[in-house]
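Note that this complex is displayed minus one protein chain, with the remaining chains in position.
Let's look at chain A:
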Amino acid sequence: MRRSVAITLALAVALAVLAILVILPFWWVMSSSVKATSEIVSTSPTMFPRSFTLEHFEKLLGGSDFPRFLFNSVIVSLASMALTVAFAVLAGYAFFRLRFPGRDLLYRAILLAYAFPGIVVLTPLYGMMSAAGLIDNPLALVIVNVTFAVPFAIWMMRAFLAAVPVEIEEAARLDGASRLIVLRRIVLPLIAPGVASVAIFAFVSSWTEYLFASVLIQTDAHKTIPVGLAGIIGQYQVDWGLMLAGATITTLPVLALFAVIGRYFVAGLTAGAIK
């Protein structure tokens, strides 16, 4: 079907609105993080920076605990990511490729867990962590992050596993390969994009987690970025430059990850929805 001029015009306008809605807020924040303070708080905002300074970044990285938070966040997120990916690949393979009694019921239970309100288990988990001596320990965050990322991660594996032809597996089995070998040598390489998607999801959800980190971690030495940055906000009431620099640095790793595997990520997100 060919488009009329009116439709093309409407599409262009809609696209522009969409781009403004998604990109402009981030552009404003990132470009403003290099503006001088006077330009940031000016009542006539500028679309492109007129001044250029790195003082906000210097203050953040040199004069606050932010580097510490950054380091903690990276460690916690990488560990949560590794565990989530391992669990999701193993369980996903079982749920979507094997037959076993109770499969549907268990899968439904895990889907339920995705919508589970974290606030409900916050106090009991605090009690458990405290009994285990894990309060103020980054390990506690890893444990919780995996719990809340793994249900959706398993769900994401579905489309990628469905794309692997069963015949390949059967052929390898006939050649005498064990099930574990088939999973590791044949299925795993074929679902690499799926593994990458799950990895980015697990990393990001751990990178952004605030609620549990705010309760389970108590000293600055072990805080992750969300809690640490929230603390900095309170500490320096209106130092917008510092906050904008913090927002920029926090966003960059996610953007970098997404630039590399974003395409697979969205594919995994949507393909899982297809029945």
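General remarks:
In this text, a residue touches a chain if its C-beta (ideal position, glycine included) is under 8 Å from a C-beta of that chain, and two chains touch if they have at least 3 such contacts; residues count from 1.
As a working rule, contacts and distances are computed from a predicted model.
The subunit not displayed here is recorded in UniProt as "Carbohydrate ABC transporter membrane protein 1 (CUT1 family)", chosen from "Succinyl-CoA--3-ketoacid-CoA transferase", "Branched-chain amino acid transport system substrate-binding protein", "Carbohydrate ABC transporter membrane protein 1 (CUT1 family)" or "Multisubunit sodium/proton antiporter, MrpG subunit". Set against the missing chain, the residues A:Val34, A:Met81, A:Leu141 or A:Ile154 yield one that touches it, A:Ile154. From the options A:Val34, A:Val76, A:Ile143 or A:Ile217, the residue with contact to the chain not on display is A:Ile143. Checked against the full complex, the candidates A:Leu112, A:Leu139, A:Ile168 or A:Ala221 give a single residue touching the omitted chain, namely A:Leu112. Mapped onto chain A, the footprint of the missing chain covers residues 1, 7, 11, 14-15, 18, 21-23, 25-26, 28-29, 32, 40-45, 87, 90-91, 93-101, 103-104, 106-108, 110-113, 115-128, 130, 143-144, 146-147, 150-151, 154, 158, 166, 179-180, 200, 204, 207-208, 210-211, 215, 225-226, 229-230, 233, 238, 240, 243-244, 246-247, 250-251, 254, 258, 262-263, 265-266, 269-271, 273-275.
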